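For this view, one protein chain was removed and the others were kept in their places.
Here the chain labels run A, B, C, D and E in written order, and each chain numbers its own residues starting at 1.
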Amino acid sequence: MDPSLILSNLLNAPVLFFALGAVAVWVRSDLDIPGPISKFLSLYLLFSIGYKGGVELGEGGITIAILTALSACVLMASLTPIWSFAIVRRWVSVPDAAAIAATYGSISAVTFITAVSFLTQRDLEYGGYMVAAMAIMESPAIVVGIILARIASRDAATGKKASIDWSKLLHEAFLNGAVLLLLGSLIIGSLTHEDAESLAPFVKQPFNGVLCLFLLDMGLIAARRLGDLRSAGWRLVIFAMLAAVAHAVIGIALARLIGLGRGDALLMAVLCGSASYIAVPAAMRLSLPKANPGLFVPMSLGITFPFNVIIGIPVYMMIIDAWWT
Amino acid sequence: MDPSLILSNLLNAPVLFFALGAVAVWVRSDLDIPGPISKFLSLYLLFSIGYKGGVELGEGGITIAILTALSACVLMASLTPIWSFAIVRRWVSVPDAAAIAATYGSISAVTFITAVSFLTQRDLEYGGYMVAAMAIMESPAIVVGIILARIASRDAATGKKASIDWSKLLHEAFLNGAVLLLLGSLIIGSLTHEDAESLAPFVKQPFNGVLCLFLLDMGLIAARRLGDLRSAGWRLVIFAMLAAVAHAVIGIALARLIGLGRGDALLMAVLCGSASYIAVPAAMRLSLPKANPGLFVPMSLGITFPFNVIIGIPVYMMIIDAWWT
Amino acid sequence: MDPSLILSNLLNAPVLFFALGAVAVWVRSDLDIPGPISKFLSLYLLFSIGYKGGVELGEGGITIAILTALSACVLMASLTPIWSFAIVRRWVSVPDAAAIAATYGSISAVTFITAVSFLTQRDLEYGGYMVAAMAIMESPAIVVGIILARIASRDAATGKKASIDWSKLLHEAFLNGAVLLLLGSLIIGSLTHEDAESLAPFVKQPFNGVLCLFLLDMGLIAARRLGDLRSAGWRLVIFAMLAAVAHAVIGIALARLIGLGRGDALLMAVLCGSASYIAVPAAMRLSLPKANPGLFVPMSLGITFPFNVIIGIPVYMMIIDAWWT
Amino acid sequence: MESVKRLEIVIESVYLRTIVAAMKDAGATGYTVMHDITGTGDRGERRGDGLTDLSRNVIIIAAVPHETADAVLDAVQTVMKDTGGICLVSDAQWLRH
Amino acid sequence: MESVKRLEIVIESVYLRTIVAAMKDAGATGYTVMHDITGTGDRGERRGDGLTDLSRNVIIIAAVPHETADAVLDAVQTVMKDTGGICLVSDAQWLRH
Partner (left out) sequence: MESVKRLEIVIESVYLRTIVAAMKDAGATGYTVMHDITGTGDRGERRGDGLTDLSRNVIIIAAVPHETADAVLDAVQTVMKDTGGICLVSDAQWLRH
């Protein structure tokens, strides 16, 4: 293994802008990115990654190999919450455990996008279908998390079942804006791949720059949330890091098993190893209002996200490099 | 005529993103584009189309042919409200009829821009002066609409004249932000056409991508407004479509008469066939508060706009292709 | 001297868009750029100018010549407030004089950026370290201004010392968002200069276009503020112009003395000749609430800024051209 | 502290200038405006759309001394007859700076 | 002018739909919403982050006739038991358009 990969990742513009955001919070600067701009940058990134993935899918078509990979991803997204729940349930209440479980079963689009930028810089290829994999991994964990909460609270002595508004929940899980934009751009990209040139300068050229600005914003947000971690306790902090590594390694093993290339394997690793901080927390607030957002949000945003972006991605790459040769 | 042109227009990225926006509303997703971002995208499009048009005008200079075309456009913008008023007055009150008349006499910048993108994709040329035509067609209909409302209410038995604040009205009509930015960019483009390269990457490369995002937003907005149509009744819905076709065909005939090229003829068609949903509604709210915005806004935004973007543009192109050869 | 340079600067797209903004206010149009978009455009410009400067610094390294130039800049930023205070103190109160002094000691990033765009258009080179100079010139004047206010009020008969919250003040002076983003981008640029290509299309291509939109916004803001000038009186209006010229000429002389090139000399001139309207006013509101923002804000934003952008830059260039040959 | 009437007006944003002008004419010397307000009333939901300013509300708050309150309220009612909207009136104490 | 109860509710924005639905069911016919509200209360600071809508407040203002006020207040309290938030109630006069 080559530790210089970690160092060189640290000297990567996106990672450094993330650090700049965190520094701004620590020195209590008033540096701030207005809310609508955050949303715009994230809309752009989803639009762009979705469209590019779709164009590639449209050119290559859907193969058995792709369907296998997608199935593996959905499987991971559905199983991860189960063991995560079993582990954290020892330390926190049922709703908190379910919310954390759902968070870690789902994915972080920005981590994925940062990994894509990492691959591009190293001229490693990846398949457009991995974007589809990202889109379909966002939601299953939400459903599994809520089912876990329900089963566990049924077990409890009171006998009172927690009632769940399933239509609202499925709606929240599968039709939230980010998922819809990603899937929509993917489909539109695959339908219009023949004249993709007209959109190429828009989806490609500013991509890295927008990612830097967005990670600056993520640095601000993550560092602010970090303070909430006091209430989480050291066990959850450690979980937030170990879960990233463990899930990523399982993802890499799975990628090896089904014969993915190195680029796809890295993306699979970050999908499995990352945790949600947009779709899942919103769904949890609605469906499990008793779950404390002061736990699952800072774990995902303050620990797992920076861990993956700064250390995880190069480490997973080193593991893959070692394994694939 | 070649129906495949309609189909191929349906598989156009901007049109598909418009559809994605509408779908998002129908499945009640929370996909949303923040208000300031909507305004920014529209500022960019006006800036960009104005500047490009201005550069071309500056290079070519103003000719008799151009002045003829501009006069034809102003004529159409002033006459359209008159017959529109006469038609819809049978079904709605005087202020409602006047507001609808003004709406259909004016133009929709996004329809124009979508038509420009349609032309660019087909390598058809158009003159920069058509942008000037768009700018000067926004306002006359507002004035004509208000005059119609005044005359018609004077006819009524009461004898009470509706008083109009002309300075406020003309101000609203000719100095609203969109018109000013468009005209300003046009003039600046024509003054600085010699070093237009320094702005070229900004005004050209992201254009199609921004249009896609903007049409996504328009899809969200149009689909939300569609619900308001219940109060409009089927006659107005049919008017909203027939008016588009009829005005576009008159526009095409006029273009033929004054000898415009095919690209310019298409732009003339969409200018005549489109209806306003920014400048006019705002002016009507102020000058005719009794006019129900639940009628003229959804007619323009929910029917005429999608009709033109999805079906109208390729159909007008087919008519022109048949006529010009 | 060649007066055509002033004329040709007047026919520059950024300057014309600034004028368009002012015109929009004068005709009372509703043209408006939403607040979050203003902030976004300014974030982009700071990010971009900082990163490009950093890449250049990283490539060239830090030399004695650079350190000399930076020292000269800090010196100017610290001395300018002293004589400015002495002059305006005759006409206004101590806090007002101190606030004006701080304003004129600090710099205007947009003036600097407009000068950069002016140089680029004329293919004149400038050193990346001038961006560093801009970053370190923002803050000293704030501190000097507050010290002046303190000394002057101590002199007064009452004997009551104005108490200053130094930690808050230094914080405001050195860690405000704009300074931090500029310095951060500079450092990141110099650290990652080896693969600067991945960000090049983002930081370079839209730069001029964004500057135009931003100057449009500045035109709106400056023209609105101009009305506040009634309370300022003609002496301060004249000061706002003479100070620009005088400080710029001192800056040019200094540049000549330490042997800077023509491009760097122009940037030095605008740094010395420009006045702050973001960092300083915010700091003054907090530290000197008795200072009337109706004086120092419109002086800087309504007079000095347009003066420099429209007339100052080409005039300073002519002076430099005459002197350097 | 001075006893005043606190007026709280919800009105479509296109009418902001109109109603503020009317209130000033009637003697109101100060007011505060909140933007980007949504709401539902007799005439359906108003959520605006960011593109047009149509169908978006503002809230105007004005503290008015008792002696001018009636005149200002009359002015508000006259404008609202054309434009719709609501006005809530309550008593408050004004702490002057 | 009609005498009404003025309810002013501060609640996390994810619960906006829930509480508005409950208030409508209890008889409230109109309401006004302010967005992007920050605040501090028992459960710490809420400043949101623009990216997620989590941890950002809205304010809902509703003028309710005295006869339905109790039902609406009950509905509000039921929702707030799960979601947290505050509700201030005061008397006001409603000037109808």
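Just so we're on the same page, a residue touches a chain if its C-beta (ideal position, glycine included) is under 8 Å from a C-beta of that chain, and two chains touch if they have at least 3 such contacts.
These figures come from a predicted structure and were not determined experimentally.
> Taking the whole complex into account, name the chains on display that the unshown chain touches.
Hidden chain contacts in the full assembly come out as C, D, E.
> For the chain that's not shown, point to the residue among D:Val10, D:Ala63 or D:Cys87 touching it.
D:Ala63
> Given the contact definition stated above, which residue among E:Val10, E:Met23 or E:Val64 touches the chain not shown here?
Reading the full complex, the residue touching the unseen chain is E:Val10.
> Tell me where the left-out chain touches chain D, residue by residue.
On the chain D side, contact with the omitted chain comes from 1, 4, 6, 20, 29-36, 61, 63, 90-97.
> For chain C, which residues lie in contact with the unshown chain of the complex?
On the chain C side, contact with the omitted chain comes from 33-39, 42, 217-218, 220-221, 224, 228, 277-278, 281-282, 285-286, 289-290, 293-294, 297.
> Mind pulling the chain E residues that touch the left-out chain?
So the residues of chain E touching the unseen chain are 8, 10, 34, 36-42, 57, 59, 73, 76-77, 80-81, 83-90.
By definition in this document, only the chains that are shown with their structure count from here on.
> Counting hops between chains that touch, how far apart are chain A and chain E?
The least step count works out to 1.
> With centres defined as the mean C-alpha position, give me the chain B-chain D separation in Å.
The computed centroid separation for chain B versus chain D comes out at 34 Å.
> I need the residues of chain C touching at least two other chains; which ones are they?
Those would be 34-37, 40, 205-206.
> Touching two or more other chains, which residues of chain D qualify?
36, 83, in rising order.
> State which pairs of chains touch, listing all of them.
Touching chain pairs, listed by label, are A-B, A-C, A-E, B-C, B-D, D-E.
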